[in-house]
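A single protein chain has been omitted; all remaining protein chains appear in their positions.
For clarity, chains are labelled A and B in written order, and residue numbers in each chain start from 1.
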Amino acid sequence: MSKIHVTTTVNGDPTEFLCEPQETLLDVLRDELQLTGSKEGCASGDCGACSIELDGRLVCSCLVLGAEADGREIETVESIADGEKLHPVQAQILEHGALQCGFCTPGIIVAAKALLDRNPDPTDTEIRYWLAGNLCRCTGYDKIINAVQDAAADLRGEAS
Amino acid sequence: MRYEVADTVESAASLLAGEAGQSYVLAGGTDLLVQLRAGLVQPDLVVDVKRIDELRTISEADGGYTVGAAVAGAELGEHASIGNVWPGVVEGAELIGSTQVQGRASMGGNLCNASPAADSVPALIAAGATCTIVGPNGKREAAVADIPTGPGQNSLEKGEVLVSLHFPARPANSSDAYLRMIPRTEMDIAIVGAAVNLTLDDDGTCTAATVVLGAVAPTAIEVPEAGAALVGTKVDDAALEAVSAAASAAARPISDKRGTAEYRTKVVGVMAKRAAKIAYDRAANKGGK
Partner (left out) sequence: MTYEPKDLKVVGTRPVRPDGVDKVTGRANFGADHALPGQLVGKVLRSPYAHARIVSIDTSKAEALAGVKSIIVGEDMQDIAHELSQSGESAIDVHDLSLNVLARGKVLYDGHALAAVAATSAKIADDAIALIDVTYDVLPHVVDVDDAMKPDAPVLHDDMFTKGLEETPTTASNIASRMEMAMGDVEEGFKHADVIIERSYKTKAVHQGYIEPHAVVASFGEDGSAYVWCSSQGHFAVRDLSAKVLGMDSSSIRVIPAEIGGGFGGKTTVYLEPLAIALSKRAGRPVKMTMTRAEVFRATGPTPATSMDVKIGATKDGKIVAADCEFRFHAGAFAGSPVGAACMAGLTPYALENARVVGYDVVSNTCKSGAYRAPGAPNGAFSVESAMDELATELKMDPIELRHINAAEEGTKAIYGPTFKQIGCKDVLVATREHPHYKSNLGPNQGRGIASGFWFNVGGQSNAAINVHEDGTITVVEGSPDIGGTRAAMAMMAAEVLGIDYDRVQVVVADTASIGHTDGTGGSRVTFATGMAVTNAAEDVVTQLRTRAAATMGVDVDDVVWQDGAAIATKGDAGSLSLAEIAATAARTGGIIVGRSSINAKGAGPSFATHICDVEVDPETGYIEILRYTSIQDVGKAIHPSYVEGQMQGGAVQGIGWALNEEYFYNEDGILENPGFLDYRMPVASDLPKIDTVMVEVPNPSHPFGVRGVGEAPLVPPLAAVVNAIEDATGVRMTELPVTPVKMLAALDARKEAAE
């Protein structure tokens, strides 16, 4: 077995790592790069807890090989806040109490931000369908939808 | 397992052909990585084809479209015009998995993975789409319908790469639709699926129709009787019932953890008639084009 040398950009930082051919990007982020914010819930693309953006596209990192990151740009939950300043999605999730155990929360935040980057004024239905790939077992999704709506309003510059 | 990146179609084909053991094309990876993790496949080589332009672009010429085999569902959905011309094809592709899966999954992969319940396949067949395939013996064309040969089996030879899918120019007043039945609203494999592609003349009478069913046979199946039941009609209730009956009659499903054979047989008829109605309404609203 020989490892593959990968050169990539993670959260804006030039990054290099070695990985086995069959290792997923999720494995690499967590075990090689110690970016444990992205979570493994299923390793089969069904729960969204491992959500990241790859070249600006929302994907499950458990469905990407580490080797495929070469030359690409990866953004994980760790890049969403600007230092101490939380992104409106993060702040509204806290305001609304839209997390209980918090395990699905990083994936939800990455996915919700990806939605609002594209669609600044989504309906509740659009939010729900966009987030269908992010399983939450604790909240019943209700407060998450409300939080995303208020974050969208914040980003549009409106009072929420 | 080895991982190689191919820069051209020819180099992809030659890498795949040159591997003595099991070799796989890696496009979106949304089926391959799941199977890899579950131990269902043990590749000796995966060839990443996502750097090859022809597999990643959508182009239009004379009203027809060429879609690279590794174009992601999300990219297909974002294209300016293909969704207007082939809404059924695009909606089938966009039903595969979650938003995250959509960021990667491709029609080429969905077709070659050859699940009997594949969501993009019925509409591709109904559209009369063709494929360009490149292999050790050069380039060839094939009908989409000829690619899946059984559950998880496709007709590509070792070393062949599916490069792109072609959609013919549409006659005026044409449209398509794909519907599937799943127990939730998202994230499920289709219990049954049905695609309808049809053309109307200027007074709204159907002049051509193709009905293709998914998840009721080892591969997607075209049902000529169902298509025939639409031709010459204005897709009224009687025609829709005839479509439903023909679809149910043609279905030969299994019972599994997702549904019983009885359920699939019945509901595929329901999906076929509802898809026919949607395709008709879409085509009728278009007017001369």
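Keep this in mind: contacts are C-beta pairs under 8 Å (C-beta built on N, C-alpha and C of every residue); 3 or more make two chains touch, one makes a residue touch a chain.
Just so it is clear, the structure is predicted and the values come from calculations on it, not from any experiment.
Engineer: I'd like the shown chains that the missing chain touches, ordered by label.
Structural biologist: A, B
Engineer: Can you say which of B:15, B:70, B:267 or B:283 touches the chain missing from this structure?
Structural biologist: Selected residue, touching the omitted chain: B:267.
Engineer: Looking at the whole complex, which of B:129, B:181, B:216 or B:251 touches the chain that is not displayed?
Structural biologist: Considering the complete complex, B:181 is the one touching the chain left out.
Engineer: Specify the residue from the set A:10, A:25, A:77 or A:152 that touches the hidden chain.
Structural biologist: Among A:10, A:25, A:77 or A:152, only A:77 touches the chain that is not shown.
Engineer: Give the residue, chosen from A:6, A:116, A:136 or A:152, that touches the chain omitted from the document.
Structural biologist: Touches the omitted chain: A:136.
Engineer: Can you list where chain A touches the absent chain?
Structural biologist: 1, 20, 22, 30-31, 34-44, 46-47, 49, 76-78, 80-81, 86, 90, 93-106, 109, 124-125, 127-129, 131-145
Engineer: Can you name the residues of chain B that touch the chain not displayed here?
Structural biologist: Chain B touches the missing chain through residues 38, 181, 183-189, 191, 257-260, 262-263, 266-267, 270.
Rule of thumb we're sticking to: only the chains that are shown with their structure count from here on.
Engineer: Can you check how far apart chain A and chain B are, centre to centre, with Cα atoms defining each centre and the answer in Å?
Structural biologist: About 29 Å separates the centre of chain A from that of chain B.
Engineer: Can you list the chain B residues touching chain A in their complex?
Structural biologist: 1-3, 5, 26, 28-30, 33-34, 36-38, 46, 48, 50, 72, 74, 97-101, 103-104, 185-187
Engineer: Within the complex, which stretch of chain A touches chain B?
Structural biologist: Touch residues, chain A against chain B: 4, 21-22, 24, 43-46, 48, 51, 54, 57-60, 62-65, 67-68, 70, 111, 114-115, 129-134.
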